[in-house]
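Here the complex is missing one protein chain, while the rest keep their positions.
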Amino acid sequence: MIRRTLLAALATGAAMIAAPLAAQDTVDIVYIPKNTGNPYFDSLVAGFEDACAEIDCTFSQAAPATAEATSQIPFITAQTQRGVDVIAISPNSPDALNQVLDRARSRGILVLAVNGDLVGNEEHRDAGILPVDFTKTGPNQVELLGSMIDYEGEIAILSATTDAPDQNTWIAAMEDVLANDPKYADMTLVAKVYGDDEPQKSTTEAEALLQSYPDLRGIISPTTVGIAAAAQVIQSAGKADQVKLTGLGTPNQMRPFVKDGTVQAFQLWSPYNQGWLAAHFAVGVRNGDIEIAPGNTFEVANLGTVRIEDKNVINTQAELTTFDAENIDDFDF
Amino acid sequence: MRDFVRTLIHRREAGIFAMLLLITALVGTMEPRFLTLETARIVALAIPLILIAAMGQMMVLVARHVDLSIGSIMAFSSIIAGMMFRDLPDLPIMAGVVVAIALGTGLGLVNGLLVVIFKLPSIIVTLGTLSLYRGLVFLVSDARQVDPQFIPRSLISLSQTSPVFGIPWLVIIALAVAVATYLFLDHTRLGRQIYALGSNPVAAPLRGIKVVRVTLLVFALSGALSGLAGVLYASRFGYVNPGITGVGFEFTVIAAVVVGGVSINGGVGTVLGTVLGVLLLGLVSVALPVLGVSAFWQDVFNGAVIVLALLIDRTVRERSTRALAQARSSG
Partner (left out) sequence: MSDTTQARPEQKPALSSHEAAAPRPLWQVVLIRPEVMTLVLLFVAFGVATWLSPFFADTTFILESATFYVEFALIALVLTLIIISGEIDLSPAAMMAFSACVFAALFKAGVPIGVAMGASVATGALMGAFNGVLVLWFKLPSIIVTIGTLTLYRGLAQVLAGDRSISGFPSWFIGIDWKYWFGVPIPVVFFVLVAIVLGVFLALTVTGRQIYQIGTSPEAAWHAGIRVRRIKMSLFVLLGVTSSVAGMLTASRLASVRYDMATGGELQMVLMVMLGGTYIFGGRGSIAGTFLAAWLLIVIATGMNVANIPITSQLIVMGLLLIVSIVATNAIYARTQR
C-alpha cells in the first residue's frame, strides 16, 4: 500500500510537470476534509470522484489525522506549492486558515469551503458550498423532535465541541425558534451539553441528561458521534418510549437503532451531492462558464438549477432529508 | 515489619476510599438524584474498559516500565475484530474476542522485545509504537470505520444485559479480570517476581528472577488486556472508528493507575488501589456533568485530582519511609 501510494505520488508529480506544458484543460482539484477515517467524508469524496470521472477534472484528497483547528495548515501550504487549480476544504477552524488561504488565492488557486464555512471570515474563500441551508437546519430539527413529542415537554441538546461554528449556528437558530415561535411554546430547552465528538464523553453527557432531568422528553444531537452515543444510552436504559431522540446522523450509523425503534427518525443531507456539485462548480468557474456573484444561477447534471446566495454561499439542497424506517435502506453511507 | 508497611499502604487505599465517599456525599447533597442505583450503573459502565487496561498497565508500571501504546493496541484489535464481524457475519463473538486478545498479546510482545533486545527505555519505545500501531490501524481498515450494523447484537448485549443484580456483563468481566490479576500478583511466584523486579531491577537476576521473561510477560499481558478492552469497546459504543477509538486512552488509564497508588518508580501498587483509582476518576467524570459543571471546568478538575493524588501519595510514602527507618533503627 505504501509503495502503491509512493508510485501514485510520483505519477501525480510527473503529471503536474506535464500539465502546464499542455493546455490547462483539466482542472486539478484537491479536497481537504476535517480528518481522516470519517465515514461522512468518504461519501463526499465519492461525489467528487464520480463527477471527475464524467467532466474534465482530476481529483485527489489530503487529510490530516486529527480535526484540531490548525491541523490543515501544512496541507494547504503543500497543495499550494503543488500548484493545484482548486482547493476544496472542510475547515476545522473559522479563522486560523485565513493567511494560508489568502496565500493560495494569490497564486490563482480557487478556494472553496465545502460542507462548512469560514464563519465570519468568508472573504478568505471564493465560495462556500454547503450541504443545506444552514439557517433552516436548526428549525428543521426542532420541528422533527416536536412532531415526535406532541410539541410539549423538556428537551435537551447534545452537541459536539463548544467551538464548532456549524454547531453553534444551528443551536442558535434552535434557541431562537424555541423562544419565538408559538408552535413550540410548550417545549422548554433545559440543557445544552457537549460531547466533544468523543464516544465516551458523549455517552457520559447523555447519561447525565437522563439522570438530571427525569422528565426529559426529547434530545436533539446534531452530530453523528453524539446521536450514536445517545442512541446507545437510550437503548440500554430502555427509555425509547419516554425520551425521543433525533439529530443529524448517517444512515449506516443509525440503521440498527431505527430498525429496533430506539430512534424514530433523524435527518441529514447528501454529502455525495455536495461533492458532485462542488466538482461541477469548480470546473465551471475555471472554464469561465460560471461567474461567482450572488444571484447567479448555473446548471448541474442530476441536480438541476443551482443558485448562488449571499456571501457566495451555495446550498446543495434546501431542506434536510429525513430518514426513518421506511427509507433508511435506500441509502449506503 | 512487612505487616507494618502493609498497614501503611492500606492507609493509602483508605485515603482514596475516603475521597470517593467524600465526593459522593458532596455531589449527593448538591444533587440528590446522584445517590441512586442508576448512578451506580452509569459509573459502573463508564469504567470497565479503563479497568481492564489499568490492570495491564499496573503490572507494567510495577515492573518499572510504562506502556504508552495501549490506546493504539486497543484500536488495532478492535478494528480487526470489527472487520471480522463485518466480513464474516456468522462468526461467533468468542472468535472475535480470541483474535483481539491474540493480536494485543502480539503487539505487546513487540513492545517487550524492543525493550529487552535493544535495552531501550520503554517510554520511548511505546511512544514510537503508539504512532506505529495507530498508522497500522488506518492501514488495515483503509481509514474506514466499522458501522454499528455490523457489530453483532450478542456483543452489544454484553453492555446492556445482566445476569444478576442489574450489573451488566461488561462490568462483571472487568471485575473478573481484576480478581484474576489480584490472584496472579499476590498468590503466584511469578506475580511476586514482578514486584521484585520493579523495586530493584539490578538485584533481580541475583535473586533468580529471569528478567527477560518477566519483562516480556508484563508487556504481553498489557497488550492482551488492551486487546480485550478493544473488542469490548465495540460492545460498549457499538462501532469502531480508526481515528477515534482509543485515542488518548493511555493517559486516562495511567492517570487512574497512578491515582490508585501505583508508583512510577516500580515495585509498589495494589489491585485494590488501582480499582479504587479507576473508580474515583470514573466517579468524577460522571459527577461533573450531573452537577452541570461547564465542560470548560472539567479538565481543570481532572488535572487537579491527579496532582492532589500524587501529593497525597508522596506524603504517605515519606511517612512510611520515615517509619521504616525508625522501625529499622529501633528494631
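Chains: A and B, in written order; residue numbering restarts at 1 for each.
Throughout what follows, contacts are C-beta pairs under 8 Å (C-beta built on N, C-alpha and C of every residue); 3 or more make two chains touch, one makes a residue touch a chain.
Remember, it's a predicted structure, so these values are computed and weren't measured experimentally.
A.B. asks: So one chain is hidden, and I want to know which residue out of B:G28, B:G106, B:G135 or B:P152 touches that hidden chain in the complete assembly.
C.D. replies: B:G135
A.B. asks: In the whole complex, not just what's shown, which of B:M83, B:V258 or B:L272 touches the removed chain?
C.D. replies: Residue touching the chain left out of view: B:V258.
A.B. asks: Which listed residue, B:L88, B:A304 or B:A327, touches the chain dropped from view?
C.D. replies: In the full complex, the listed residue that touches the missing chain is B:A304.
A.B. asks: Under the stated touch rule, tell me which residues of subunit B contact the chain that is not displayed.
C.D. replies: These residues of subunit B touch the chain that is not shown: 114, 118-121, 123-125, 127-136, 138-139, 143, 251, 254-255, 258, 264-265, 295-304, 306-307, 310-311, 314.
A.B. asks: Please output the residues of subunit A touching the missing chain, sorted low to high.
C.D. replies: 1-2, 5-6, 8-10, 12-13, 16-17, 36, 60, 62-66, 68-70, 73-75, 77-78, 81-83, 93-96, 98-99, 161-163, 168
Just so it is clear, only the chains that are shown with their structure count from here on.
A.B. asks: Which part of subunit B faces subunit A closely enough to touch in the complex?
C.D. replies: Answer in residue numbers: 31, 33-34, 36, 38-39, 42, 45-46, 138-139, 141, 143-145, 147-149, 159-160, 168, 236-239, 241-245, 285-286, 289-290, 292, 295-296.
A.B. asks: In their complex, what parts of subunit A are in touch with subunit B?
C.D. replies: 1, 35-39, 42, 63, 65-66, 162, 191, 193-194, 196-200, 203-205, 207-208, 211-212, 214, 225, 228-229, 232, 235-236, 252-257
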